[in-house]
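The next block holds one structure in the form of structure tokens; read it before the comments.
One protein chain is absent from this view; the other protein chains keep their places.
Presenting chain A:
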Amino acid sequence: MTTYQEFIQQNEDRDGVRFSWNLWPFSRQDATRLVVPVSCLFTPLKERPNLPPVQYEPVMCSRANCKAVLNPLCQVDFRAKIWACNFCFQRNPFPPSYGGISEVNQPAELMPQFSTIEYIVQRGPPAPLIFLYVVDTCLEEEDLQALKESLQMSLSLLPPNALVGLITFGRMVQVHELSCEGISKSYVFRGTKDLSSKQIQEMLGLTKPAAAVGQQGRPLAPQDAAASCRFLQPVHRVDMNLTDLLGELQRDPWPVPQGKRPLRSTGVALSVAVGLLEGTFPNTGARVMLFIGGPPTQGPGMVVGDELKTPIRSWHDIQKDNARHLKKATKYYEALANRSAVNGHSIDIYACALDQTGLLEMKCLSNLTGGHIVMGDSFNTSLFKQTFQRVFNKDYNGDFRMAFGGVMEVKTSRELKVCGTIGPCVSLNSKGSCVSENEMGIGGTSQWKVCSLDPSTTLGIYFEVVNQHNAPVPQGGRGAIQFVTQYQHSNTQRRIRVTTVARNWADAQSQIQHIESSFDQEAAAVLMARLGVFRAESEEGPDVLRWLDRQLIRLCQKFGQFNKDDPTSFKLSESLSLYPQFMFHLRRSPFLQVFNNSPDESSYYRHHFVRQDLTQSLIMVQPILYAYSFHGPPEPVLLDSSSILPDRILLMDTFFQLVIYHGETIAQWRKAGYQDMPEYENFKQLLQAPLDDAQEILQTRFPMPRYIDTEHGGSQARFLLSKVNPSQTHNNLYAWGQETGAPILTDDVSLQVFMDHLKKLAVSNSV
């Protein structure tokens, strides 16, 4: 056990990879029976302070359809200066520069500790970072002011050579020209008209007349650059201009009649932004940052009409197929997102409003391009301000924690094929020998584009074992997987990170115990959750739950130890013991339950769930609960209603919220002001402890969680109560006695009931 746990931890630390199974069944049949597919969570840009990048190009397999990168798993003939590709077994000579290679003089990529290695390659001119602000001006004065300040502040965080652009929109869309002096100049687009990229570029004067292009051909490049410069300028040059411009930004001047929403042309604004970048900096890292204070109300991508009397769609409407604009808008944004993704530009959405802003429709913009979504109540909150600031966080090298234009390629050894990926990426439709026909997530390709990456961006990658059952298990054979991620580093370098991992093959018949013990239930839970969430995007909620349940039951049947039809005899090994509990909380999570969540919130939660790393994802599935009391040091406690005691302070981290809950007694003491009395210094410390811990989490997390300080009986306590396992409810309160915990007023089943039921089903023959 420990070995596996250590192995898993070590692998994660070194390669950013966590597999659901760390021993792989050798045949397709066996693999299928394991229920949880062979899959992994991969964090391409996992921060590796101890991994110095190498300054040369990777050596690749010469076989055209392989092109695997030389790695520690390759067999090397130092004498012949030949290496054998461990994926296709092609024998490749080393390039001349490797002439001095020998057993004692090995390049880094051959050393085992460099199973993950990063190359800096010199291809093309260094591409500047591009930030294009797309700002909604239909905001309340106060919000707009706050947003303007945030934006102005952000200018100071940008590297001087970064290019910035500004598009504002309300009823119209304005693309501001930043290079002009005197009169400020902007290009205006009507908010109701869907324009093609070509039209937009023409209207912005980014293209020369066809005739001119035809005659002169290429030489126009410099002019193009100059033209684009009007809208995208280096920060250092337009700093003042832009600051003034932002300062003078007015609220949308068109009057909003009573009973109407302001007309907000978000769709066109985005289309213009995408078109602008498409025309000027294709395949260059760029970030479109969209700030919205309400839903798009006109033009393409409209989410809701401008009549206030028609509310924005709810889950109820959607289920009843009553959401008029949903499909059209979604389709529109998807098309935009795909265009943007193809060009390597990512789109962030910062939505701050009390009501929904149409994230449901727009989520794909970020989901497909690796952009962020941040949801808040107002731009004038620290939640937004700090989160926004954190976008520009820097790493230990002083570089932005962001990378652009990532292309991740997966190569597998012959026994494996890749089924798909779930994460903030799009398929590059690269068919190859290692692509499975069985799609899970975004499949049918071995390459994905992740337009924007940060060190925590994590993809779930699913594989299929394709070996036939009767094929022999090679002795000591290992299946290998190589992840090749090319990206544009925030310091404008192009880099390639190569991670090569291998796992042993096992025979499911004889080595099932080993396989079971190689199970990584945390990774498996998250990977299954991703599958569930991915399905939930396209399927009805209940179907997804049923599917999850079935998977769980099958897993339990496969690995549980029980006597037939005897639930009480059911036992799970330690490596699977937590898995049902994860599933229990996942079923209750907002990722699969839409009750009490708006469509926007669901989209927001799901967005983050499919891109965060394992730890964060687990927190999202099963929040962490700490207890602070005089009885001992702070300790994690069960996420259970029984943990809610009067003399405790609870700190719950759900990733999206941080809740500090003061038990009844504590709350009374606090109200009485004991903490201010010198003799109750210890009480004061007790009160302070969770605050400090919360602060620590707040400091590091992106997006910044909603911070809630509440107490017993407080209205905000619902955040806590909705998360804990309802072991005590109004139904069984008296059965359990009154001495501990707090009853939850819900009809949801408790974990106990869930488990009982699971056991029953697992031991039965059905299913």
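FYI, a residue touches a chain if its C-beta (ideal position, glycine included) is under 8 Å from a C-beta of that chain, and two chains touch if they have at least 3 such contacts; residues count from 1.
Everything below uses one rule, namely that contacts and distances are computed from a predicted model.
K.L.:
The complex lacks one chain in this depiction; which UniProt name from "DNA-directed RNA polymerases I and III subunit RPAC1", "Large ribosomal subunit protein eL14 domain-containing protein", "Serine/threonine-protein phosphatase 2A 55 kDa regulatory subunit B" or "Protein transport protein Sec24C isoform X2" does that chain carry?
P.N.:
Hidden chain identified via UniProt as "Protein transport protein Sec24C isoform X2".
K.L.:
One chain is left out of this view; which of A:Y119, A:Y133 or A:Y187 touches it in the full complex?
P.N.:
Touching the chain that is not displayed is residue A:Y187.
K.L.:
Could you tell which one of A:T43, A:N92, A:T116 or A:Q174 touches the chain left off the display?
P.N.:
The one listed residue touching the chain not shown is A:Q174.
K.L.:
Which listed residue (A:Y4, A:Y56, A:F78 or A:W254) would be found touching the missing chain in the intact complex?
P.N.:
Answer from the full complex: A:W254 touches the omitted chain.
K.L.:
Pick from A:G124, A:G205 or A:G713: which residue touches the chain that isn't shown?
P.N.:
Within the whole complex, the residue contacting the unshown chain is A:G205.
K.L.:
Touching the absent chain: which residues on chain A qualify?
P.N.:
172, 174, 177, 182-190, 193, 195, 199, 202-205, 248, 253-255
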